[in-house]
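Handing you a structure now.
Only a single protein chain was left out; the remaining protein chains are all shown in position.
Right, chain A next:
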Amino acid sequence: MPERITSSTHDEAFREELLAVLPHLRAFARGLSGRADFADDLVQEAAIKAWVARDRYTPGTNMRAWTFAILRNHYLSELRHNKRQTDMDDNAVERLLIMDADQEAPLHLSDMETALQKLSAERREAVLLVGASGFSYEEAADIAGCPIGTMKSRVARARAELAGLLDDEPGVTDARKKQPQ
């Protein structure tokens, strides 16, 4: 039976920071993969990887960016191993819809989710990082391991593509317009 090893204050601080970013990792993973169960597996595996590699993390730097990079690299290697990205989990969409029903805006998140999954993986990642997670282009480029110009153009293209996709399906924009002020 493994005995409890006294964790240093360093580890403790790391753990706190890691726990704080878990919800963001879940949202990023969900957006990337479009599947709730797969996304949560990814997050847990990425969190373990981050923990194991904690000596490489400089305290007080950007834990979110650091762990996002770990997660996306893990996601990509998972995709290479099993082809789970092709199925789109209906339950995931359903869950998102139910969650949204509790909130005020009748926004059709399923339209957004569907549109998001139609983008190429690179563009989806780009628009999630910059448009949803709020990373700067520079941070996002760092996470994705590409030049900043590439990231900018991916985001611009993803945005244009999403706009086009969602324009064809008036559900989202109409819902927006009907929203009470």
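Rule of thumb we're sticking to: a residue touches a chain if its C-beta (ideal position, glycine included) is under 8 Å from a C-beta of that chain, and two chains touch if they have at least 3 such contacts; residues count from 1.
Methods note: contacts and distances are computed from a predicted model.
Engineer: Tell me the UniProt protein name of the chain this structure doesn't show, selecting from "Multisubunit sodium/proton antiporter MrpC subunit", "Anti-sigma factor NepR domain-containing protein", "Multiple sugar transport system ATP-binding protein" or "Amino acid/amide ABC transporter membrane protein 2 (HAAT family)".
Structural biologist: "Anti-sigma factor NepR domain-containing protein"
Engineer: Which listed residue, A:D40, A:E78 or A:E122, touches the chain dropped from view?
Structural biologist: Answer from the full complex: A:D40 touches the omitted chain.
Engineer: Since one chain has been left out of the picture, which residues of chain A touch it in the full complex?
Structural biologist: 2, 4-5, 7, 11, 15, 18-19, 22-24, 26-28, 30-31, 40, 44, 47-48, 51-52, 96, 99-100, 103, 105, 107-109, 111-113, 115-116, 127-128, 131-133, 149, 152-153, 155-157, 159-160, 162-164, 166-167, 172-173, 175-177
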